[in-house]
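Yeah, one chain of the complex is gone here, protein chain that is, but the others are all in their spots.
We call the chains A, B, C, D and E, going by the order they appear; numbering starts again at 1 in every chain.
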Amino acid sequence: MPRIDGRKYNELRPFTLTPGVSSFAEGSCLIEQGLTKVYCTASVEQGVPFHRKGTGLGWVTAEYSMLPRANRERSPRDVSKLKLAGRSAEIQRLIGRALRSVVDMAAMGEATITVDCDVLQGDGGTRCASITGGFVAMALACKFAADRRWFRKNPVTDYVAALSTGLLPLDGRDQPLIDMCYEEDSHALADFNLVMTGSGAFVEVQGTGEGRPYTREELDNVVKVTAPAIYKMIDAQKAIVTI
Amino acid sequence: MPRIDGRKYNELRPFTLTPGVSSFAEGSCLIEQGLTKVYCTASVEQGVPFHRKGTGLGWVTAEYSMLPRANRERSPRDVSKLKLAGRSAEIQRLIGRALRSVVDMAAMGEATITVDCDVLQGDGGTRCASITGGFVAMALACKFAADRRWFRKNPVTDYVAALSTGLLPLDGRDQPLIDMCYEEDSHALADFNLVMTGSGAFVEVQGTGEGRPYTREELDNVVKVTAPAIYKMIDAQKAIVTI
Amino acid sequence: MPRIDGRKYNELRPFTLTPGVSSFAEGSCLIEQGLTKVYCTASVEQGVPFHRKGTGLGWVTAEYSMLPRANRERSPRDVSKLKLAGRSAEIQRLIGRALRSVVDMAAMGEATITVDCDVLQGDGGTRCASITGGFVAMALACKFAADRRWFRKNPVTDYVAALSTGLLPLDGRDQPLIDMCYEEDSHALADFNLVMTGSGAFVEVQGTGEGRPYTREELDNVVKVTAPAIYKMIDAQKAIVTI
Amino acid sequence: MPRIDGRKYNELRPFTLTPGVSSFAEGSCLIEQGLTKVYCTASVEQGVPFHRKGTGLGWVTAEYSMLPRANRERSPRDVSKLKLAGRSAEIQRLIGRALRSVVDMAAMGEATITVDCDVLQGDGGTRCASITGGFVAMALACKFAADRRWFRKNPVTDYVAALSTGLLPLDGRDQPLIDMCYEEDSHALADFNLVMTGSGAFVEVQGTGEGRPYTREELDNVVKVTAPAIYKMIDAQKAIVTI
Amino acid sequence: MPRIDGRKYNELRPFTLTPGVSSFAEGSCLIEQGLTKVYCTASVEQGVPFHRKGTGLGWVTAEYSMLPRANRERSPRDVSKLKLAGRSAEIQRLIGRALRSVVDMAAMGEATITVDCDVLQGDGGTRCASITGGFVAMALACKFAADRRWFRKNPVTDYVAALSTGLLPLDGRDQPLIDMCYEEDSHALADFNLVMTGSGAFVEVQGTGEGRPYTREELDNVVKVTAPAIYKMIDAQKAIVTI
Partner (left out) sequence: MPRIDGRKYNELRPFTLTPGVSSFAEGSCLIEQGLTKVYCTASVEQGVPFHRKGTGLGWVTAEYSMLPRANRERSPRDVSKLKLAGRSAEIQRLIGRALRSVVDMAAMGEATITVDCDVLQGDGGTRCASITGGFVAMALACKFAADRRWFRKNPVTDYVAALSTGLLPLDGRDQPLIDMCYEEDSHALADFNLVMTGSGAFVEVQGTGEGRPYTREELDNVVKVTAPAIYKMIDAQKAIVTI
C-alpha cells in the first residue's frame, strides 16, 4: 500500500533549484519540489529597521505570499482584504528566523536583505521550500554584495534548509512520511516542519497534532527520518553556492 | 544613431508566449517580451458580481500586480501599504476592458473569469504584455470551460493584443519607437498604449504627452507604425489558440 | 432624430466657469456643464513629495472624489470602504498629468499645488470637467503665488481643457456626439476623452471601445469633431485667466 | 470693545438656507452662515441597517465630511489616511441623534434616510450648521417620499436647529457670544453646542471647558442667550418646509 | 416602585478604586462601579505630538477600548474591522479633554501621558468611569514623574470625576436617576454625562434626548442631583492621591 504518488516514506519529490531567475535582484532562485514552485528573490538595501539603527549590525527579513491562483482554487489577494492573512504572517516570521540563523549580522554593516518568497504554485510544503530556496537567493545576494564590498565579508555562516513531514497511516500503522504533497498534508494526523543547518543542528522544530496528539517516540522518529532528506537538499544548495 | 538596444524603430523585442505554465488554473500563459515577464492565469468560477446577478450574463475581470522585486529597485507590497497603488488600479481596469471586448458574455452564463497578471519582471510595457498574455490564458480557460460544458459555447469572439509606443528623438527627429523598454519609456516625450483586435479595430487608444503635447499627425503616425507589430503578436496568439 | 436633450452632434451643453468660489483656497473655480458640477480648489503648499526633494522643481497633483449623492443613486464614501475606488484613482492620475503638462515646474521652486476636484453633481463628463475647471483653479493659484513671490514667476505655460465624446447611433449611423450626458454615456459604443492645450496639441487621447471596437477613421473623426469644442472651452478660460 | 466682526454678543452671522441645490437627491439644502457653507443632501433608500430589520421601523443616519480645502489650510482626505477622523465620527453621531429626535420612525416603514453634510467651507459652527441645514434636506426628502407614498405619512414631527456659543472675554468680563466664527472659537474659554426643537426643548446640550471649567450660572446664561437665536433659525426653516 | 437594583434615585452603585494594578505603568487604577470594570494605565513618554513640538508644553491623550466580551454579547475587535468604532473615537476624545482640563502642560515639559482605559466589563457608565479611574492613574503617573524630576513639578491642578445620569420614569414621573446601569441606560428618555472638577465647576456637560427632548428645568435638575454624587467620587480619589 504505497503513498499517493508511489513514493517511499523517506523519498523526496523531484526537486530542482534554479539560481539567477531574476535579472534585477542581487540574488534569486526558483525552487521546484513536486508541483510546488516558489520564486525567491533577495534584495540588498542600505539601512536597517528602526530597532537596529546605530548598532552597526545588518538585518534579514522575509516576505511570503501566494499568487491568487497558486492553488487548486483561486483565493483573493491580501490587498483586496486589506490585511495580510494570519497564515502568511506566521510563515514569513518563520522564514525570517531561519535565514537569520545563518547570517553574521556584524559582517553586513547596516544593510537589510529582504527575501521575497512568492508561491507560483502550491502543492504542500511551501513554507519549507521558501526556506530552502530563499537561502540560495540570500546566499547569492550576499556573495554579490561581498564581491562589491557593500558588506565587509560574506556574512553567510552555514547552509539552512527545511522539510515538512507528516504522521500518516501507511502499511497498517502511523508512520512519518517526508515531503508531503497537499493531498497528504490535508490528511496528516500530525505535521512537522524541521529546519536544519549544514552542521546538522536544528534552527526550528515545529510539530502540530492535527488529527490527534503525538508521543515523544513519534517526535523522535520524525526527526530521525527527516534529517537525512534535509541533508540531501543542503547538498543541492552546496552545488550552487559555496560559503 | 540606433535605439538603446540596437533595434529599429518598428522592431519588436524577442517575444515568447508559453501556455500552460500553471498546473491548476483553467488557463495560463507566461509572456516574455525582452526582459519583461508576466505570469498570467485565468480562473473560472461560478457566479457573477452583484451588478450582474440574474442577467444570465457572465463577467471577466483582471487583477494586476508586480512582485516586489520585479524592478531594478524593490517596492513594498500593496498589502503592507494597505492599499492598491493607483497605478495598479488604473492598469487592471484597462486589462479588464480589453479582455471583455472579445468575449460574448451571454455564451458564458453566470460565471466569472478572473485573469491574474503578476509581473515577475518589469522592463517596460507590462500593461500591454498583460493584455497579450492574459488573452491567451483567458482563451485557454474558455476552451477548457466550453469543452466541459460549463459554458454554453466558447465565448471568445476575437483575438486581442496590445503594444506601447513612444515618441522619442531618433536620427535627429521625434519618431514613434514601438515596444519601448523601461529606459526608453522614462525618456519618451509622449507614450501610447494601443489595444487592437484580430479584426484590426481598436479597443483602446491611450496617448499621453509626458515631455510635451503631441499633434494629430504624430498620433496618426503612432497608430500607423504600431498596428503591424500588434498583428505579429496576434499571429503568435493564433499559433496557440484557435477561436 | 435628435440627441436626448435636443442638441446637435457637435453642440456643447450650457457651460459656466465661476472663479473664486472659495474664500480660503489660493485658487478656485466651480465648473457647471449641463447638470455636472465640479467644485475645484487649488492649494499651494511648501515642499514637494519625496521623489522631488532637492531638485528645485515643484509638483502638481490632483485628487478627485464624488460626494456620496452626486449621482442618481447614493454611493458609499471611499472612507467607509477603506479604499479609494479604482475609478477615482484612475481619474485623478489623468487630471494630474493634464495639469502638469502646462506648468513649468522650475518656475515654482520646491512647492506643491494640490488641485481638489469634488463632484457635487455628476451627469457625465466629470473627469473632463475636472480638468477644465481645475485648470482655472490652478492658474488662479499660480497667479496668487507669483504675485506674492512664492514662485519665481507664474509657472503656467498654456491653457488646457478636456471633453468627452462618444460614438452613438444618430440619424441612422454611428456618429461622434460631443459632451455626452450620463444617459448617452451609458449607451455609447465607444467613448473618448480628449485633453488639449491652447496651442492645439494633445496632452491625452483616450478612446475605449465599450460596445464594439472602433476603426482608425472613427478615431480621426472623433478628434476632428471634438477639437473645436475644446477651443471654445479654452476661450472661456481665457476670459478668466491670462497667462 | 466689540466682537472680531463687530457683532453683538447675541447677534447671528448672515444666514441663508437654499433648498433644492441637488437635482438628484430626494431633499437638499445649502446652508451658509457667515463664511461657513455646508452642502446637505438627504437620500431615501429602501431597507434598514441590520439592527432594525423586521421591526417595521425606519432609520435616519448622517455622514459628515470636510472637503480637503474647506479650511484655511488644506487637510488630507479621510480616505488617504484610511480612517475617519475621530472628530468626524463624533460629529456625525451628533447630527444623526439630532435628526432622529424629530422623526417618527414608524411612519417611515423599513426605509433609511442618509443625510450627507459636506462642508464646502468651514469658519466655525460646522456641526451646528449641518444640523440646521441637514434638517431642511431631510424634511424635503420626507415630503417627497410621503407624496409618493414611499412612507405611510410624513414622519417629521418637529423642527430642529442648532447653534454654538462660546464663553469669551468681552467688555471686561467673560460672556456668552453666540454663533462663533473660527477665530473666536479658537480662543473660547468654554464652548457649547445646543440643539433645540421647534417646541423649545433640548435634544442636546454639550458644553466643554477648553480654557477653564465653567460654573452652573455660566451654563444657565449660555442657554438663556442661545435659545432665542435658535428660534430665529427655526423660523427660517419654517419659511421653507411645513410640517 | 424602586429602581431595577433597588437603589434610590441619587444613590451610587458600589464603587471602588484600586490603584497600582499594573507593575509596569507609571500610574494605574482599576475602577469598579457596579458590574462595570475599567482597567486604566497612564504611560509617560518623552516627546509630544507634532502640533506641540517646540512649544515646551506637554500633552495628555486617552485611548478607550472594550474587550470583545466586555458586554452581554461578544463584539468583534476594532482591528478585525480595520477601524476604530465611531463610539470609541467619540469617547476617547471626551476622556482626553476631561483629563487635560486639570493638567498644567507647562509643568510637564515636552512629554506625553497616554491614559489607556480598557473596559474589562461594561454595565453602563463606562466613559464616566474611565474619566474617574483614568484620573487616578494619571495623577499617580504625574507624581511618579515629578518625584524622578522628569517633570518640573507635579502638573495636576485639580481632581476630575464624571457620572452619567438619566431621565427615567420613577414613582409616576420622569426623574433624574444617577449612575445608571446598562438596563436603565437603554430605557432612559434622556441621558447626561457630567464631568466636574474638585473645585465644583464643570469641564463637560453632555445631555442627549433619546426618547424625547428635555426642558431647561430638567437639565437644571439633573445637574443639581448629580453634582453631590460626583463630589463623593472625588472624595474617593482624594483618599488615594494628594495634589
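As a working rule, contacts are C-beta pairs under 8 Å (C-beta built on N, C-alpha and C of every residue); 3 or more make two chains touch, one makes a residue touch a chain.
Please read these numbers as outputs of a predicted model, since none were measured by experiment.
Considering the full assembly, E:Arg77 is the residue among E:Lys8, E:Lys53, E:Arg77 or E:Lys238 that touches the omitted chain. Interface note: of A:Ser23, A:Thr55, A:Ser186 or A:Gln206, the residue touching the hidden chain in the full complex is A:Gln206. Contact with the omitted chain, checked across E:Leu12, E:Leu35 or E:Ala146, is made by E:Leu35. For chain E, the list of residues touching the undisplayed chain reads 22-25, 28, 35, 39, 41, 43, 45, 63, 65, 67-72, 74, 77-80, 82-84, 114, 116, 118, 120-121, 123.
Where chain A meets the omitted chain, the residues involved are 82-84, 86-87, 89-90, 92-93, 97, 101, 196-197, 199-210, 212-216, 219-220, 223.
The rule is short, and it goes like this: only the chains that are shown with their structure count from here on.
Although chain D and chain E carry the same sequence, what matters here is overlap: shared residue numbers make up over half of all numbers found at their interface. The geometric centre of chain D is 27 Å away from that of chain E, both derived from CA atoms. Centre-to-centre, using mean CA coordinates, chain A is 33 Å away from chain B. Here the spacing of chain A and chain E, counted between their Cα centres, is 51 Å. Shared contact sites, meaning residues of chain E that touch two or more other chains, fall at 82-83. Taken chain by chain, the contacts run in an open path, each chain touching the next and the two ends left apart. Pairwise, the chains that make contact are A-B, B-C, C-D, D-E.
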